[in-house]
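One structure follows; several queries about it will come next.
The complex appears here minus one protein chain, its other protein chains still in place.
To keep things simple, chains are lettered A, B, C, D and E as they appear, and every chain counts its residues starting from 1.
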Amino acid sequence: MSGKQLNFWLLGALSWHAIVYNPASSISGFLFFMLEVSNLACSRGDHRLFSGLSFMLHPGQIMQVQGANGSGKTSLLRTLCGFMMPDEGDIVWRGESIRELDEEYYAEMLYLGHLNAIKDELSALENLQISAGLSGIELDEKEALAALRRMGLRGRERLPTKVLSQGQRRRVALARLLASDAALWILDEPLTALDVGAVELIQELLAEHLARQGMVIFTTHQPLQVAGAEMRSLSLS
Amino acid sequence: MSGKQLNFWLLGALSWHAIVYNPASSISGFLFFMLEVSNLACSRGDHRLFSGLSFMLHPGQIMQVQGANGSGKTSLLRTLCGFMMPDEGDIVWRGESIRELDEEYYAEMLYLGHLNAIKDELSALENLQISAGLSGIELDEKEALAALRRMGLRGRERLPTKVLSQGQRRRVALARLLASDAALWILDEPLTALDVGAVELIQELLAEHLARQGMVIFTTHQPLQVAGAEMRSLSLS
Amino acid sequence: MKKSTLLGLLVLVIRRDLVLAMRRRADVLTTLIFFVMVVSLFPLGVGPEMSMLRKMAPGVLWVAALLSSMLSLGRLFSADYLDGTLEQMMLAPQSLSMLVLGKMTAHWMVSGLPLVLMAPVLGLQFDMPVQALGVLIIGLLLGTPVLSMVGAIGAALTLGLRGGGVLLSLLVLPLCIPVLIFGTGAVEAVSTGLSVASHLSLLGALLVLALVFTPWVTAQALRISME
Amino acid sequence: MKKSTLLGLLVLVIRRDLVLAMRRRADVLTTLIFFVMVVSLFPLGVGPEMSMLRKMAPGVLWVAALLSSMLSLGRLFSADYLDGTLEQMMLAPQSLSMLVLGKMTAHWMVSGLPLVLMAPVLGLQFDMPVQALGVLIIGLLLGTPVLSMVGAIGAALTLGLRGGGVLLSLLVLPLCIPVLIFGTGAVEAVSTGLSVASHLSLLGALLVLALVFTPWVTAQALRISME
Amino acid sequence: MAINWFKYSAPTTFYGLAGKLIPWFALSAAILFAIGLYIGFVVAPVDAQQGEFYRIIFIHVPSSIISMFLYLIMAGYAALGLIFNTRLSAMMATAIAPTGALFAFISLWTGALWGKPMWGAWWVWDARLTSELILLFLYLGYIALHASIDDPRRADRASALLAIVGSVNVPIIYFSVQWWNTLHQGSTIKFTGTSMHIAMQQAMFTMLAACWLYAIAVVLARVRSIILEREKHTLWISELPEVKG
Partner (left out) sequence: MSGLDIWMREHTLAYIWLGSYAVALLIFAIEIAMVIHKRKITLQQVRLMRDAEDEAGDEK
């Protein structure tokens, strides 16, 4: 995985320049901010989920979105992805609104939702290679196998995913985290269906990502600790 | 919900007679056994999941099936439902193999799987009424509303379930527990997507069911305690 | 909270599927419009000569009816399968055949009946004589339920993700052809002066056969597909 | 691990959809069987008069091709939508139009191309002259991609809607009528001695138009549907 | 000429304006209908070839023309709504569709009734008839798509896209159908109204005007309901006299 790290550092260096020299970024007053959400409001149907939501996320930070069922966590994450338009407010990435950035933003962002986004008919290996390919990364078979094995899928790499157990399917989806150079991870209940061992693995992955100056926004109803990082939290009520 | 309890007692009384007078039940030697699994073996593909599995479940008992992802918990539960045929061994309910019993067994059993079995287009209310109807129970609107409200869905009863959040959808599925007179509950990861409050509620429901001499077999990767009942556990490795 | 009867269950299933269809009121209408459109496409392909169109009319109408009920059949079980409802139906303490019969009936009411009612108008576009139209309607009334029921077997079999699906759907298709042949035959018998009744009674016999066997066969197919 | 190019992405998407189609061989075959069935039913419905059948042939073949590609369109995006893959595609850092173009191409290769290859055999059943068969094939080669592409817009718009299949055909069939008319027109021009080339070049023009605009329009439709 | 057009493109002002205009449109439509029917049936003479049957023209032609224009207008509004994200345009497009579909239906129906005595058949696969039928399908597709999406914002955008794609296709469809029909068919009886009697012309134009006015009135009334429905959360709606009362 050294190629990946290299890749990441390169990207980091580029983005550093972008921040320093991009005039737009100086508006906010901070030099190092990456994701800035200001005064966001979102509603579904007749129902206002949240409003006046503002926060910033810096490299190396992790944030848990908390709230009861139906409080709007998923809606918030989907708005951050640009799937839903907010009623008010703006989401700014590296000083530009994500509305304008579009594909540039997507190149640096990874979203994992309630759905696993894997194809039942394809094997875990094919699934991983294709989903990495869609996000612009060509994985060769060795790399993909290594990622799947790290996710505890040894011996299951070539089975069609439809025969896998619920937790194994989730692991296939999560293997994308290992094959991504995105700076911002947006994870909606990544721990669903995972057993204790897998939860620990995810915690490790998050810690590694943060150590690489990555950013994470996630939701979960289960306890989750990440070593060596302070967990910020955002409560929706 | 008094009608329900009444119903349950009546059913209990009948089944008592069935046990006492049913000659088949005396084979096992126990008078009170309800579910008896003996020497069960199950495989998927080339893969033997478990074998030589035997256990008994008595009224008022709860059993957690434990194991890592892919260890065969779901397969075991689906075999207990009769969806899958075991390679070896037998599943006996009230002294008769469930292969022979079929619909009589189904009348006393409730299964809740990974999938919610709710219709996106229907409201929570309609979903509950219909799924109760399919398991042979006619719920009037008041009863159904009461069940949904107990599940924390007040104000969401008449929305199409497709707009509900993941946890709310799971709650709609779980509302069936409140509208069932089945003696045996088979629950596959009932806590998926539920928040802390809902988990407590489920614990309460399980305790009530056990107090009524019901039986529960379930799986979960999250911690779960039931007041006033000893938790048996079965490990698949 | 009280126990429901077998008939109550049948009514429940029918009502449920009708409610689901009505949730999208456009749904019923679109099946119908699809029928109308398929029928109207043929003149565009074949050309506007009336004498030829008149001859083609019964065939076109019947094929269109088959297609529209087939198209909507794809969803008969698959939606229930994907969201887990079908699993629950198989755990219902009542006979699965009964549930299946309910689903078939609802399907026919939503997608077969409107076609029957629309057919005469389309027949007029093809300049069909009134007598032939009457026979066409009776034929469709007898035949469309058979299409729904036979199609349900196919729908149940194609649910299974097994490779055998192709072979089995091939087995089902020929079952629909007799319906078409008797149906169009009845209409053509009007103009050639042959016996209409024999064709129609054959259709009726098919209907009875289908009513007796298909619910059970479909239920078995579902059990196979679900394992 | 290296970055992929835009063309690499196109190839990836096409290969992915083809592999998926091969895993579900039943789906591909049913489209083809449906085509054959619709075409072969006509002689049964209309009667065995060869002169009439010969006249009908191009129309029937084209209508059948139109309907069968419509039949398979319902699945173009819906499977990806349900399992969340489509979401991920929309988050891909490349142009969504490119992905859509890939999916269209794969769809045509799976459901359009087999029809083109099958058509001459069926045409012979209707006693079509060889020259007409040639024109039919060229017409289908130019026309079926347009059907796939225009259909994709409808598939994207009806994504996630109940009764999507039928609604889809309601939206798309009227838009496909020009293809049908030029396609059959070309074949008929052979027998009437009129200019075949003008029909075919019109079909070609439609193809170019569709290639330029439909991927973008479909991408927009997907964005709207996913909101 | 300092009329602020944007003022009327806001639902707030448009709602009031439309409310004031509707009675006038409706009233003049009714009067013109009466006049048109009077001229058409009493003043206009019997046609030499067709006898009385030709009088169907007074409803047939206006409804045909209006059905075609309304589609273009609808697509125009839809495009405006999609591009500039103006709320009112999308509502207008939605309000126009049912009226357009009904006029298309009337055109088909009256045409069929005319065809029976003239051609001896209710329906002939003539280019003009066929393209009118396809137009009806396009309307129905638009309506069905809009109706099957629950979220109104999404419904607006999706059906707007469809309307635009449809309007690009309408000319293609029109010419292809015309070509299809004329290529291998010379014998369909065509009505060629060469020199029309002056009273006939008057009747037809009066009826055309009446139909336009009627269409405008109905569309405005419908759009008012749509505004009410969509904006029911806003303050100005809850302060309307008809809501308070």
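Keep this in mind: contacts are C-beta pairs under 8 Å (C-beta built on N, C-alpha and C of every residue); 3 or more make two chains touch, one makes a residue touch a chain.
Just so you know, these numbers come straight off a predicted model, no measurement behind them.
Note on the chain not shown: across the whole complex it touches E. Only one residue from E:Ile106, E:Ala147 or E:Val170 touches the chain missing from this view: E:Ile106. Only one residue in the set E:Leu88, E:Met200 or E:Val218 touches the chain that does not appear here, and it is E:Val218. Set against the missing chain, the residues E:Leu32, E:Leu80, E:Ala147 or E:Ile237 yield one that touches it, E:Ile237. With the whole complex as reference, residues 37, 41, 51-53, 55-56, 59-60, 63, 98-99, 102, 105-106, 109-110, 113-114, 116-117, 214, 218, 221-222, 224-225, 228-229, 232-233, 237-238, 242-243 of chain E touch the missing chain.
Methods note: only the chains that are shown with their structure count from here on.
When chain pairs are compared by contacting C-beta pairs, C-D ranks highest. The most distant chain from chain B, with centres taken as the mean of CA atoms, is E. The geometric centre of chain C is 36 Å away from that of chain E, both derived from CA atoms. Centroid to centroid, with C-alpha atoms defining each point, chain A and chain E lie 50 Å apart.
In chain A, the residues that touch at least two other chains are 114, 120-121. Touching two or more other chains at once are residues 137, 140, 144, 148, 177, 180, 184 of chain E. Remark: chain C residues 24-27, 29-30, 33, 37, 40, 43-44, 47-50, 53, 124-127 touch chain E in the complex. Here chain C touches chain B in the complex through residues 1-4, 8-9, 12-13, 16, 19-20, 23-24, 79, 83-85, 87-95, 99, 226-227, going by the rule given at the top.
Only residues 3-4, 7, 81, 83-85, 103-104, 106-107, 109, 111, 113-122, 126, 130-140, 143, 160, 179, 181 of chain B touch chain C when the two sit together in their complex.
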